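Yeah, one chain of the complex is gone here, protein chain that is, but the others are all in their spots.
Chain lettering (A and B) follows the sequence in which the chains are written, and residue indices restart at 1 in each chain.
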Amino acid sequence: MSTITLTTDFGTRDWFVGTMKGVVLAINPRASIVDIAHEIPQGDIRAGAFALMASCPHFPRGTVHVAVVDPGVGSQRRAIAVQTANGIFVGPDNGVLSWALARERIQLIRQLENARYFLKSVSRTFHGRDVFVPVAAHLSRGLPLSRLGRKLEDIVQLPWVGANRVKGNRDRKNTGGPFEVRGEVVYIDRFGNAITNIGPELSSPGKGATCEVLGTRRLRCPLADFYAAVAAGHPVAVIGSSELLEVAVNCGSAARKFGIRVGDTVVLRAKL
Amino acid sequence: MSTITLTTDFGTRDWFVGTMKGVVLAINPRASIVDIAHEIPQGDIRAGAFALMASCPHFPRGTVHVAVVDPGVGSQRRAIAVQTANGIFVGPDNGVLSWALARERIQLIRQLENARYFLKSVSRTFHGRDVFVPVAAHLSRGLPLSRLGRKLEDIVQLPWVGANRVKGNRDRKNTGGPFEVRGEVVYIDRFGNAITNIGPELSSPGKGATCEVLGTRRLRCPLADFYAAVAAGHPVAVIGSSELLEVAVNCGSAARKFGIRVGDTVVLRAKL
Partner (left out) sequence: MSTITLTTDFGTRDWFVGTMKGVVLAINPRASIVDIAHEIPQGDIRAGAFALMASCPHFPRGTVHVAVVDPGVGSQRRAIAVQTANGIFVGPDNGVLSWALARERIQLIRQLENARYFLKSVSRTFHGRDVFVPVAAHLSRGLPLSRLGRKLEDIVQLPWVGANRVKGNRDRKNTGGPFEVRGEVVYIDRFGNAITNIGPELSSPGKGATCEVLGTRRLRCPLADFYAAVAAGHPVAVIGSSELLEVAVNCGSAARKFGIRVGDTVVLRAKL
């Protein structure tokens, strides 16, 4: 059983995703198909890249990941397949694969050119069904990437804004002294948790650390181990399940309560 | 591995669809179950018929398609299974299967009467779980349709309003001279694209064709090859992935921006 994952902005209201699965099964009846997310906001490449990055490390080795957030479908953007030590990534070369691939050891990049592995008739508007998924289904059956098209040396990178330690010792990890880290909100999940770009190397100060979001409304809250460390309705910062600092409201929505949006500045301070 | 597809108006908020899958797996543990769509508007037989028609050609031969948009559940409407050259279609005989079947070569129609292939206790309100899905699961294991019930000669047809070439040469395909095609909007997808009943035989004029929608607000736009052929926010008509003319707004919603609704008249004009 080979696994194929799907990450798209097609939604599940219509028949688009189901049709893609039909195409997979017509080529590889033994494929196990997993939906990662289909409600990525339309054309939001960053959100698609984040969802894929956050989920792909948990899949079995050899999984084929298909990500189709593709506002340029039908135009000149390239289509690619990327072999890594852990699996294969297929999608448009617009950055949607790049955050997941930044954590992988890339072995081979190929452009999708060989129409033999596409559907016979390729529409101009639905390459998810006609190009990406048939290629993924063939790859899941063992087709070598080299058959797909020319070798590429690099892919389009989506910029990842890094967080910075702006005060205190930047080299050592939590060895004392007050410090301050500045980052920003990169994703807001359906619970209204604001996930930031502040990773564990910057965010594990001792007791007494505070987190501040400089959004529509100013929010200041403690850093704790889990949501329920504060009373219901109160804000709290935790290291979330993606190992990034996130700002939440226990039993509520931080995004709605405080008007937080992607791009808002987040400041983490520790006195120690 | 046999494939069973599900198209319903049950939504995915509650446990209805999951329960249907449990029933399938209790009868055929090796079935591969694919959701086509579950957010069909409640009781909207046309939308269900369109989703099934648009997706079923892409599934493997032998797939069993179950469509349950069934406002008459518990009343006198018949339940049917239809064998075609490509697969089997199961659902209420209210037209929901008819658009998909219009493109298929029908081999046998049977009424679902033999309670041996239903759940032991059949509710009056959930034939998806109690009748259609158990029958489909048995069929996916090779049960002959002849065991299900009496032979039928025809099924309820949902009318398909055809588009018409109202000016110009109606017999030849794009061989010159101005022409005009009138059709209507038949489905609005989650992106707000307005899919029409104008097929490729009518809609492939040369350069300079324009499309007009006579809805709440009048919209006139060019016919192009793909969405991104116009600037973001602008309307465009393309041959969509279902091979039907559709009216879209690049990076936006045509339905919302121009108040388009199912049934609105669409006019395609070519000067040539």
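Keep in mind that, in the parts below, contacts are C-beta pairs under 8 Å (C-beta built on N, C-alpha and C of every residue); 3 or more make two chains touch, one makes a residue touch a chain.
Because the structure is predicted, anything quoted here is derived from the model rather than measured.
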item: Which residue of A:S32, A:N164 or A:T210 touches the chain not shown here; value: A:S32
item: Of B:F50, B:F126 or B:F258, the residue in touch with the unshown chain; value: B:F126
item: Contact residue for the chain not shown (choose from B:G74, B:P144, B:G208 or B:G233); value: B:G74
item: Where the missing chain touches chain B, by residue; value: 10-19, 21-23, 25-26, 29-30, 33, 42-43, 71-75, 123-126, 129-130
item: Chain A residues touching the omitted chain (full complex); value: 1, 3, 5, 7, 12, 32, 34-39, 51-52, 54-56, 58-60, 63, 189-191, 225-229, 238-241, 243, 251
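As a working rule, only the chains that are shown with their structure count from here on.
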item: Computed distance of Cα centres, chain B from chain A, in Å; value: 32
